[in-house]
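This report concerns only the one structure given below.
Left out: one protein chain. Kept in place: all the others.
Here is chain A:
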Amino acid sequence: MQFMLLFSRQGKLRLQKWYVPLSDKEKKKITRELVQTVLARKPKMCSFLEWRDLKIVYKRYASLYFCCAIEDQDNELITLEIIHRYVELLDKYFGSVCELDIIFNFEKAYFILDEFLLGGEVQETSKKNVLKAIEQADLLQEKTETMYHSKSFIGFKKAY
């Protein structure tokens, strides 16, 4: 996989992950172009498209588009499965994930992605193991957090 983008129906980028070295300018250009192309497609169209010499695999979940660029020899259906797996992980972690969760906890979304995919390859195929790793990290975190914060913020999620 060369990169993964998450963007909203309004074309706002929510997460970007690049597995090939590109300059910021190039990244912005690719993002603009792909967001535009994918948003222009109708709901019932197939999830794959050829774009330059890459294959784009995308899927829409509620208001969010998940879009991956893969190479010629990569399998499209597996990529759809990877996307879905990532969504499931987010869902499990946040508990019925919605776009707001990803906006406000973008760093978590990155951490989960890093546990799941590394360098564009699947690192951990078991959902359980990914979540275990993240939860362990959260535990490490809370030990230190409580020193700084009263518990009023933890344990209650503000509705924004």
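Operating definition for what follows: a contact is a pair of C-beta atoms (placed from the backbone, for glycine too) under 8 Å apart; a residue touches a chain by one contact, two chains touch by 3 or more; residues count from 1.
The rule is simple: contacts and distances are computed from a predicted model.
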item	value
Protein name (UniProt record) of the chain left out of view, among "Dolichol phosphate-mannose biosynthesis regulatory protein", "SAGA-associated factor 11", "Protein yippee-like" or "AP-2 complex subunit alpha"	"AP-2 complex subunit alpha"
Absent-chain interface as seen on chain A, which is shown	8-13, 15-16, 19, 21-22, 24-26, 28-30, 32-33, 35-37, 39-54, 60-64, 73, 75-78, 80-81, 84-85, 87-88, 90-91, 93-100, 103-108, 110-111, 114, 118-129, 133, 136-138, 140-142, 144-145, 148-149, 153-160
